[in-house]
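Let me begin by presenting the structure, written as structure tokens, before commenting on it.
Here the complex is missing one protein chain, while the rest keep their positions.
We just call them A and B in the order they show up, numbering each chain from 1.
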Amino acid sequence: MAGVSLQAISKSFGDNTILKGIDVQAHSREFMVIVGPSGCGKSTLLRIIAGLETPDGGDVIIDGERKNDTDPSKREVAMVFQNYALYPTMTVYENLAFSQRIRKRSKDEIDKRVMESAEMLKIDELLDRKPKELSGGQRQRVALGRALVRKPKVFLFDEPLSNLDAKLRQEMRLEIKKLHTQLNNTMIYVTHDQTEAMTMADRICLMNNGIIEQIGTPEELYNKPANTFVSTFIGMPPINLIDGEVCTENGSAFFMSDGMRINLEKIKNIELLKDLDKHVIMGIRPENLHDNYFAEIKDPENTIKCTVDLVENLGSVALVHSHSGNTHLSASLTTGKTIHPGDSLDLIVDVNSLHFFHQETKERIKL
Amino acid sequence: MSKKIETLFIFSFLVLFTLATLYPALNIIGISLRTDDAFQSRSLALWTSESSFRSYVTLFLKTDFLTWMKNSFLVSFVVTLTGVVLASTSGYALSRFNFMGRRAVLSSLLMTQMFPATMLLLPFFILLAKLKLINSYLGLIIIYSSTALPFCIWQMKGYYDTIPDALEEAARIDGCSRFSAFTKVILPVSAPALVITALFSFMASWSEYVVAAIVLQDPGLYTLPLGLKSFQASLSTQWGLYAAGAVVVSIPVMILFISLSRFLVSGLTVGSVKG
Partner (left out) sequence: MLYENRKALREVCDKYEESHPDIKIELTYRETEELRSNFQSSAIGGSGPDLIYGPSDQVGPFAVMGIIQSLDELFPSSFFDQFLSNAVVRFQEKTWMVGDGVGNHLMLMFNKELISTPPESTDELIQMGKSLTKDLNGDGIIDQYGLVWNFTEPFFYVPWIGGFGDWFINDDGSPNLNTKSNENAFAFIKSLRDEHRIIPKECDYETANALFKTGRAAMIINGDWSWGDYRDKVDFGIAALPMVSSTGDFPTPLVSTKGYSINVHTTGEQLSHTIDLMTYLTSPEVQLHYVRRLNVQPSSLAALAHPNVQSNSLLNQNADIIKKGRPMPVVPELRAIWDALRGEYQSVLAGTKDPHAAAVESQRKAIDQIKTMNVVIEPGVQGKFIKGLLFLFIAALGIVFWIKKKIYLRSFQENKFAYLMLLPAFLGIMSVIIFPFGYNLIISLSNFSLRTFKHWEIIGFHHFASVLTDGGFYSLFGKTIIWTVVNVSFHVSLGVFLAVLINRTLPAKRTFRTLLIIPWALPQYIAALTWRGMFNQEYGSINLILNQLLNMSPIQWLSQPVEAFSACIITNIWLGFPFMMVVALGGLQSIPKEMYEASQVDGASRWQQFWNITLPMIKPVMIPAVILGTIWTFNNINVVWLVSNGGEPSDLTHILVSYVYKAAFNLYRYGYAAALSMIIFLILSMFTVVFMRRSKLDTVV
């Protein structure tokens, strides 16, 4: 049981409050991804877990023990840094062996551990090289290896893939994930890339501005974003958020906005919406908009007439930016016909995948 | 102008310039090979028919030159060692920690360079006399190591600033204490700067005369510059001996400089800005 639990962690640098009472728990053997925009305090949080920063308030509990005052060297966590931080004067072997030498392990033991990790990461060919003779991807593996050798209870990653190119990043993503299944220990992974978060995490902790916006599985965050921030952050391309009103006409509920009118009757708990203040923000993900042209079931009540502004072709799908009245909508549509800017387009809204948020608090309206 | 001609042009310019630069150094060698009296001669030649190694022979056989040399090596070695140890630790503290008084320390290090050194002599002397360190190497070593320190600390701090913090953080997570992260990871990386610091400390003590003259009174303790100076009486200098001595004194420093010139370029970071 090597969970990590952070309780009411706060931290400021000078007058800048970076973390404002963070409560989060990574369960034992969990792959937890901390994600959020740049500068929101993710790295700081990670460094607090590692012991590289001292929190101003709150507790760091690792494996059931309060570790606030424990030196990083004694916390039994391993960390992979964004810039790898390999020791430039040591060979790859020495880099991997370093932590073990510090612990005065026997030569054979060190050798065994290093070879084990090196093989696992396929860097056994590189053991005699110095870091500067390695490519970015190789360095990344060595950095991982250095953590692996430790066999720590907790792995910490701080944007380990951000210096790699897209293809390599994807490969490494898989590999880290694979490692996790093999080693089966707790991993806390910091990134600002939502794709990484979605693909790798058991659970995601989404941070913004020093607070936690939402914690949950990738599906939860995608399907039930706690607020507009989460909804925009998770999902690519980002969700369309539309300010509007909910009105009742002839007993049916409608969402009205400039150039748009959507019948909400098919939504299950729609009564809840009616009771509220009628000003809401409606969210619809681009993937939940469909081209009327290809639609098998037409839904004229929920079809929006748009004019196309711009088309980004992504191969299997095309991201179509369009507008209706003053409302901007982007939709990702399966390419079947060529769409040109200026064309008019009928988009069908998938009413059951709509999200609603309070206009003032931006909180999700639970239906 | 084609590339080749340009290179040739620059090359020949550099050759000429280098020769001109080296001339004064060669000049001393020339004098050291002459007799005392031929020191004022109109010949530009470095080697003349009268030249001989007599001064060198005298220097090594008839004077205490070897003792002075041994003394100088001893003093310089200790000074270099202390200088490197102190500069590397305090430079590290200044580079990595944001403690109260850090800025003040840094500025005052720079400020120490601004005060005319000659006026420090009298207080030095008083201090050493009070501590009963006159005529001892300890006094000399304390002064030498400390006077070279401000620059060396700056220099070390400048170099540490170029090393990412993540390096020792990685080391600490790997199980190092603060201090062992410093000694095991940061110091090896800082080798070029350490070499430079060592070189400067060495230079500061190897050829220093003025302080040595007030601290050391016993001829048995003389360092090279003091010994050299004793060839140079106010109204009669043994120029041949002096020049030969000067050449021999310069040789170790030259060798150090030449063999370390590679590090000089990479390690001299008087002012690299943290980045």
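The definition used in the following text is that a residue touches a chain if its C-beta (ideal position, glycine included) is under 8 Å from a C-beta of that chain, and two chains touch if they have at least 3 such contacts.
This structure is a prediction, so every number in the text was calculated from the model and none was measured.
Enquirer: List the shown chains that the missing chain touches in the full complex.
Expert: B
Enquirer: Which residue numbers on subunit B touch the omitted chain?
Expert: 7, 10-11, 13-14, 17-18, 21-25, 27-28, 31, 36-42, 44, 85-87, 89-90, 92-94, 96-97, 99-101, 103, 105-130, 134, 142-143, 145-147, 149-151, 153, 158, 178-179, 203, 206-207, 209, 213-214, 217-219, 225, 229-239, 246, 249-250, 253-254, 256-258, 261, 264-266, 268-273
Just so we're on the same page, only the chains that are shown with their structure count from here on.
Enquirer: How many angstrom between the C-alpha centroids of subunit B and subunit A?
Expert: 56
Enquirer: Which of the residues in subunit A end up touching subunit B in this complex?
Expert: Interface residues on subunit A, with respect to subunit B: 47, 50-52, 71-75, 77-79, 81-83, 85-90, 98-99, 102-103, 146, 150.
Enquirer: Once bound in the complex, which stretches of subunit B touch subunit A?
Expert: 164, 166-167, 169-177, 180, 184-185, 188-189, 191
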